[in-house]
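Removed: one protein chain of the complex. Kept in place: all other protein chains.
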Amino acid sequence: MGRVLAVVIWVITLASVLLFTNGKWWFPPSISEHGPAYDRQFLITIIVVGVAFAAAQIGLGFAVWRYGAGRTGTRATYSHGNNRLEIVWTVITAVIFITLGVMGQQVWAQLHFRGAPAGSAQVHVTAQQFQWNFHYPGTDGRFGRTDPTLINDSSLNFIGLDETDAASKDDSVISSLVVQVNRPVNLRLRARDVTHSFWVPQLRYKQDAVPGLDIDVHFTPNRVGRYEIACAELCGQLHYKMKSYLLVLPDNEYRTLTALPQAQFQKRVTELFAQPQYQVQEF
Amino acid sequence: MATEALHHRETVSLADDWSGGRLPYHVGHKKLGMWLFIVSDAMTFSALLIGYSYVRASAQEWPTPYAFYPSIIFSTVMTLCLLASSFTMVMAVGASARQDKKRTRLWLLATIVGGLAFLILHGIEWMHVIEEGLRPFSLPHEWAERWPKAPPLFGASFFAITGLHMFHVLTGVLYLGYIALRVRRVRHEDVEISGLYWHFVDLVWMFVFPLVYLMSVDMTK
Partner (left out) sequence: MAEAEEAAGAGAHAPDVTTADAAHAEAHGAAHHGGHAAPTSFIRKYIFSIDHKVIGIQYLLLALFSVLIGMIMSVLMRMNLSWPGTKWPILGTLFPGGAPNGVMSPEFYLSLVTMHGTMMVFFVLTTAPQGGFGNYFLPIQVGADDMAFPTLNMLSFWVTFVGLMVLVAAIFVSGTNYDFSVIGPTGGWTGYPTLSAIGHKLNVPGMGMGMNLWIISIAIFCIASLLGALNFITTMINMRTRGMSLMRLPLTCWSWFTTAILALLSFPVLLAAGVLLLLDRTAGTSFFVPGGLSDGTQVIDHSGGSPILWQHLFWFFGHPEVYIAILPGMGATSHILSTFARKPIFGYRAMVFAMFAIGLLGFFVWGHHMFLSGMSPYTGMAFSVLTLSIGVPSAIKTFNWLGTLWGARIRFTSPMLFAIGFVSLFVAGGITGLVLGQTSLDLSMHDTYFVLAHFHLVMGVAAIFGMFAGVYFWFPKMFGRMMNETLAKIHFWPTFIGVYAIFIPFHTMGIGGMPRRYFAFTEYAFLKSMDPLVQFATIAAIITALVQFIFFYNFFVSIFRGKKAGDNPWEATTLEWVTPSPPPHDNFGGKVPTVYRGAYEFAVPDAPEDYVLQTTPDAAEENEPVLEQGEVQVSGNGGNGHRH
C-alpha cells in the first residue's frame, strides 16, 4: 500500500512537471517592453516553487515508501522533534520567500511607481457593459469634455462626449485601441457602469477599470500586429465576450491614421484589420 | 472556607491556572463569553465607522450642518444620559456585589431610565432630521445648496451607524429589564455581565458622538 502511494505521488509529480515543461501550453509571445522582465521573474519563481513542490512530494513519497509498518514489527523512533532542524528550514524558507517577494516588485515598480514618460500617447478608455470605448484626443492633443448626463447609447455617444466643446471637435471614439509601436502609451481607465478589467495576455498587463476612479496605466508595445483585449473582471452575463482589439501600428501607419478625422478613423481601422499582417494569431 | 482558601493559596501558582481543571482568568463562561461577544461587536462597529470615514474622506465635500445650538447641545444631553446610566450601572453592580438586591434593582431601573431617555431623545432627533428632509439616499434641500459637491451619504451613514447603536441600546434596556425583574434569582456575576454589555454600548457611543456629531458641527453659526 505504502509503496503504491509513493509511486502514485511520484507519478503525479512527474506528470505535473511535464505539463509545465512541455511548453505547448504557455504564455502567448510577449509584445510589451516589460514582457521579458515579467517572463524572467515568472520563470525564476516557477522554478523555485517547482523545486519546492517536487522536493516536498518526493520527500513525502520517500517517507511513505520507506516507513510502512508492514515489514518491521519494531516501534517508530520516539522523537518529539529537533529544534535545530526547525530553525534551519525556517530560516531557509524565510530567505527564499522574502527574496522572491522583493524580486517580485521590480516589474510592478517599473510600471506603477513612475508615471508615463514624456511624449507618450494618451488614450482614454471607458469600459461599459459589454464593450470598450477608446477616446483619442485627435491632432490638438486635447480631450473633449465628457459628461455622464450626455451618455446616450441610441445616438452612439457611449462616453457622453460633449460635442459643443471645442476640444472635442477632432476627437474620435472608437471600439478598438490603436497604438504606435515602441512608443509608450498612457491609458486612463474608467468604467461607466460596473467594474471591468483591461486584459491583454500578450502585454502581460491587466488593470481593473473601476467606476468612479480614473486609473492611469502605461506600457510600451514593441511588436506590430493585432491582439485581443479581454475583460477580466466579472461584469455581467456577457462578460465572456466583452472583447476588443489592440492594434499596434508602425510609425507611418499610426501617423496617417491619427491624422484622419473621426468619420474615417474607424473605417480605416477596419480596413487595416483586413490586411494579412494584422490578423489575430492563434497558438 | 477560609482554611480551604489557605490550602489553596499554597498550591495555586500562575502556571497551574493554565494546567487545566480551573478557570485561567478566574471568570466564568458567561462573563468570558460576553467579553468575546464585545470584541466581535466592536469589530462590527469599527467596520461601519471605518467605512463611514472612508467615504467621508474620499468625498470632496461633507455637510457640517449641526448648529452648536440646538443640535450639539441636544446630542450632548443624550450623551450625558448615557454617561449617567453608565454611572448608575456601576452603582448597581456595586450593590449586587454587596448582595443588596433591593438597591441593585433600583440602580438597574435608574440605568434603564437613562437608556430610555437616550432612546427617546434620539428618536426625537431622528424625527427632526427626517422632517428637515434628510434621507438615507439624499440630503435636505438647504444642505444640498450649501454643499453642492457633497455626496448623499450623510444620511446613509448617520442612520446606519446611529441606528445600529440605537438597536444595541434598546436590546440593552430589555436585557437590564430582564435582570432587574429576576434580580432576586440571578447571581452577582449576571449583573456584572449585563454591566459589561451596557458599558460597551456607552463606549461605542463615545466613538460615534465625535465622529458623527462633533465632526459635523457648523462652525459658521
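Note that the chains take the letters A and B in the order they are written out, and that residue 1 is the start of every chain.
The definition used in the following text is that a contact is a pair of C-beta atoms (placed from the backbone, for glycine too) under 8 Å apart; a residue touches a chain by one contact, two chains touch by 3 or more.
These figures come from a predicted structure and were not determined experimentally.
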Missing-partner contacts on chain B, residue numbers: 1, 4-5, 7-9, 11-13, 16-33, 36-37, 39-41, 43-48, 51, 54-55, 58-59, 93, 97-99, 135-138, 150-153, 155-157, 160, 164, 187-189, 192
Residues belonging to chain A that touch the chain removed from view: 1-2, 5, 8-9, 12, 15-16, 19-20, 24-28, 38, 41-42, 45-46, 48-49, 52-53, 56-57, 59-60, 63-64, 67-69, 72, 74-83, 85-86, 89-90, 93-94, 97-98, 100-109, 111-113, 128-129, 148-149, 151-154, 158, 160, 192-195, 197, 199, 201-202, 204-208, 210-213, 215, 228, 230-241, 243, 280-283
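As a working rule, only the chains that are shown with their structure count from here on.
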Gap in Å, rounded to a whole number, between the CA centres of chain B and chain A: 48
